[in-house]
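Omission of a single protein chain aside, the complex is shown with its protein chains in their original locations.
Letters A, B and C name the chains as they come in the text, with residue numbers starting at 1 for each one.
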Amino acid sequence: MTDARRSNLPPLSLHVPEPRFRPGDEVDFGDIAVPPAGAARRPDTADPASSFHELAYSLVRVLDDEGRAVGPWDPRLSPDTLRAMLRDMALTRAFDERMFRAQRQGKTSFYMKSTGEEAVAVAAAHALASDDMCFPSYRQQGILIARGHPLAGLMNQIYSNKGDTLKGRQLPIMYSARDYGFFSISGNLTTQYPQAVGWAMASAAKGDSRIAATWCGEGSTAEGDFHSALTFATVYRAPVIFNVVNNQWAISSFSGFAGAEATTFAARAIGYGIAGLRVDGNDPLAVHAATQWAAERARTNQGPTLIEHFTYRAEGHSTSDDPSAYRSAQEYSHWPLGDPVVRLKQHLIAIGEWDAERHAAMDLECAERVKAAQKEAEKNGILGHGMHQPFETMFEGVFEEMPWHLKEQCQQMIDERKAAGI
Amino acid sequence: MTDARRSNLPPLSLHVPEPRFRPGDEVDFGDIAVPPAGAARRPDTADPASSFHELAYSLVRVLDDEGRAVGPWDPRLSPDTLRAMLRDMALTRAFDERMFRAQRQGKTSFYMKSTGEEAVAVAAAHALASDDMCFPSYRQQGILIARGHPLAGLMNQIYSNKGDTLKGRQLPIMYSARDYGFFSISGNLTTQYPQAVGWAMASAAKGDSRIAATWCGEGSTAEGDFHSALTFATVYRAPVIFNVVNNQWAISSFSGFAGAEATTFAARAIGYGIAGLRVDGNDPLAVHAATQWAAERARTNQGPTLIEHFTYRAEGHSTSDDPSAYRSAQEYSHWPLGDPVVRLKQHLIAIGEWDAERHAAMDLECAERVKAAQKEAEKNGILGHGMHQPFETMFEGVFEEMPWHLKEQCQQMIDERKAAGI
Amino acid sequence: MAHMNMIQAINSAMDVMMARDPDVIVMGEDVGYFGGVFRATAGLQAKYGKTRVFDTPITECGIIGVAVGMGAYGLRPVPEIQFADYIYPALDQLVSEAARLRYRSNADFIAPITVRSPFGGGIFGGQTHSQSPEGIFTHVSGLKTVIPSTPYDAKGLLIAAIEDNDPVIFFEPKRIYNGPFHGHYDRPARTWADHPGAEVPEGYYKVPLGKAAVVRPGEAVTILCYGTMVHVVATTIEELGVDAEIIDLRTLVPLDIEAIEESVRKTGRCMIVHEATRTGGFGAELSALVTERCFYHLEAPVERVTGFDTPYPHSLEWAYFPGPVRIGEALKKILKD
Partner (left out) sequence: MAHMNMIQAINSAMDVMMARDPDVIVMGEDVGYFGGVFRATAGLQAKYGKTRVFDTPITECGIIGVAVGMGAYGLRPVPEIQFADYIYPALDQLVSEAARLRYRSNADFIAPITVRSPFGGGIFGGQTHSQSPEGIFTHVSGLKTVIPSTPYDAKGLLIAAIEDNDPVIFFEPKRIYNGPFHGHYDRPARTWADHPGAEVPEGYYKVPLGKAAVVRPGEAVTILCYGTMVHVVATTIEELGVDAEIIDLRTLVPLDIEAIEESVRKTGRCMIVHEATRTGGFGAELSALVTERCFYHLEAPVERVTGFDTPYPHSLEWAYFPGPVRIGEALKKILKD
């Protein structure tokens, strides 16, 4: 204590965040501020980002508790579009259920569900143009489903079977689907963020009209790539939409370890002078509206928008995870923003465009479609049961042309298999 | 153009920032908003960061155009302290002048001046406790000078001579001075930012009372380390002060390439829920006051503060740089915030504690001290003239103990020198 | 003596060191309340508190940068990188900072940090949960690289690493966390139950850094290996009845060159086995060293058995993995004449 400047002060202490509930705890989410639907204003898409900072701290919501669409953010979608969104979300959920079970049955090594977060992917996909480019994380399978990717194709990838267009090279769910405007998913978090910016900058440089959109989890915002991406985007006013899926959890660590105790994730945008919105991620209409708004900004050279989707990860992080070890089992049932599928269903019923029977029939149809797709996919094999890609494919695609050392190694592998009598 | 969503829109275009003035241009800085001194409010150090966002967009200024100290941020320093700050700034400038010349005379390989930015380092050093830990970039030599580091010692490092305590291992000006609370400078930008946070977290974890402060240039804020540091700092409320020295230029690229067109650098703080201040970096009293305020927040467990110091890099980036190739030579003379040495001198004169003669005498004394130190340092040699550290030192300090392979390589080097007859 | 698997031994090393030295702290993604995705830090937060064992934001750059700063303060951080495949964002902080700090500051500041990270494949982890990047770190002056192959070594080496005043990259072969892998993916997995290397003292002990272990003495050929491959090699030579001398390097930098030279001089043949991709892997360095230092004792060229120069493919991982067949073929070749 060599300096008078602090001689009277108590010692410092380190603050380490702690989530409010742990296994066994009673959950009370009363402290989560849920503004009424329709309350947030909708600025003109040409307004400067600095004129609506408050939107980074509130919550854009369209669907109220009675299932009505209210306020300036109501995207006024046709019933057909609403039903299509509902079906895509339901289908995503059915797909997740089935593939989760397939993993449990030993048919593959790994799976990740998006349960509870379907709106974030599906409603965004409906708001974007079909050839806008998506740079997703691993939890936006809803985009592929909304864009009509064949389910069996996704399953082939999950099974790493001989129908897998990625030749069994990638972990399950690490899809790549250029034809569906869906960038190759990386195992390394947030690397897609600057890539999306680069794609968007290229589109702008070429005088194209397509924009890019990217997604990451709230935990992943801590990576340096996030910052690089937002910096590039603000400097060059790149036509890109940054989605932060704040589902409260990053494996076992809660959003406080990414900075949620001090401010919102949407507020990150303000730091860069970028447009920022905080959206009820379980409200498909709000997600759609926010995406559409951000897309319009991007398309008119107003630059990037960051959207925080406030939602909840209903299931484990992946099939390797057991969330009951670190969070209260009550959390999801107490989640104040409900279930996106239920909320859209309610809305459609409220406006007289849907009913319980049609919903049940749709659920059944989704289950059947998934089942049929699974049957089709399993004809190509499941993981570890021999029906994989030819062994030589392992050496292809490292480079455009195979150099001598890979040719030699390929031959070595073939010789090995001969030696082993297989 | 496959989607109706954008069929009527003009093509995208890429925005590439461009500084307002290039070589030969007439400079007019009229668009830089310079609020009157004393205008910014000074919140209580216990106020939440969210309650003073506007301070990230204004400019904390204490010294007005007549050299008076005005407003709530006036740190009310004693004339002795003011004179000490003035002398440390003048000494820093004299040191820079001389070492720049030494490099031009071929006495060393490299030098970097801090001309025009002396307040950022010197006033901060005066506001911190002497054993608070500094994690500087390469342009805060003023800290060492303010903390009384022997000048000849710094010069020994610059000359990589046999008096160099860093054994000639580091590029000139990449000082390390533990005894002066000055962390080893890295050639790699912004790596010191998370290190400062780690040091501050350690201090807090240990119930210590020392805090950390770190500096980087506005250009360097783009590195991922910056983001990692701010994220860690907000999560654990680390007792750390982040200084962003916005001197308008990063080598040849202007601050627009770090995001300055869209918002301020102080606004980055808002994105993390961190306290943010934007300060007239050429106003030593403002820098002192802001640092003191941030230090008090840190010492009372209120967590980190980010201070943007709005200043101007008066000289080239380094001795390797010629700024006349990319910016108007008029810029510095037109800089609206003046020269920090001149401004403090004016203030001291205005309050009757200084005069032109004493200033001239001080300048002379500084020049003499630097000259004397140089003479002393050059007794230990200059770069490339043989008076370096023993060759074996090259192999020491890679590890705490030298492993066999370095011993062998050291022997090889000795044998080589023998073989070469040297 | 207790019986521990490798996870338990690693956990015990941290437990012992945290109890002995209040400056040891543990940090990383999911290492706090949850105890790590592989459970290596289970129980430590409950025992030592949140200021000494805590979760971090997901930024490997930040984790290492913060650890370097803590080390400069005087702590002895033990950061975890969840998978070695995710260590790259931290590379600048490791290479330019941790590895260089002592040298560039002439020991004004040091970085006594131990970076734990599970590495290696064979768990159907795909391209990004299977990599063996040790060859990147062994090239960096100022870093030590340690890789254990048994619970006993894991604990003793980890304690030595934590006490070491230099930055240590401590790669944990995740394939053998629960048992010594024999290399046959299609046979039932082994546990550590009957392995002598799973007898682990409860308390403090060290296995010194820089010392290899002769796992099995032999005359026909020297096999240099580390981590998972020690067990795969041992099973293979047993199955083939080859009288190989197996050297478990344990520390890659600094290397136990004496043990290597002595063995190769004796056997006249040297084979190197690692799981990492071949080109520029640590095997290249070993091969170069052996040739440089034992050339006139060599009766056959040094042979490398490695993973292939491809990413680690998900479904074909067993074709990638340098298993018994690849090792056997190489043995045939090196013992030929």
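Quick notes
By definition in this document, contacts are C-beta pairs under 8 Å (C-beta built on N, C-alpha and C of every residue); 3 or more make two chains touch, one makes a residue touch a chain.
Just so we're clear, the structure is a prediction, and the values are computed from it rather than from any experiment.
Considering the whole complex, the hidden chain is in touch with A, B, C.
The hidden chain makes contact, of the residues A:A69, A:A229 or A:M362, with A:A229. Here the missing chain is touched by one residue of A:P10, A:P36 or A:P403, and it is A:P403. Remark: the omitted chain is touched by one listed residue; of A:A40, A:L77, A:A124 or A:M201 this is A:M201. Residue-wise, the contact with the chain that is not shown comes from C:D85, picked out of C:D55, C:D85, C:E275 or C:E329.
For chain C, the residues touching the chain absent from view are 61, 85, 88-89, 91-92, 95-96, 100, 103-104, 127-128, 135-136, 138-142, 253, 276-277, 279-285, 287-288, 291-292, 295-296, 298, 300-304, 309-311. Mapped onto chain B, the interface with the missing chain covers residues 13-14, 16-18, 22, 109-110, 160-161, 164, 167-172, 174, 186-189, 219-220, 222-225, 250-253, 257-259, 320, 325-326, 383-384, 388-389, 391, 393-395, 398, 405-406, 409, 412-413, 415-417, 419-420. Chain A meets the missing chain through residues 133, 135, 165-167, 169-170, 174, 176-178, 183-184, 186-188, 191, 193-203, 205-206, 212, 224-225, 227-229, 231-232, 235, 397-400, 403-405.
Going forward, only the chains that are shown with their structure count from here on.
Among the other chains, the CA centroid farthest from that of chain C is the one of B. Counting partner chains per residue, chain A has residues 13-14, 16, 222-225, 257-259 touching two or more of them.
Counting only residues that touch two or more partner chains, chain C has 51, 56-57, 59, 61-62, 89.
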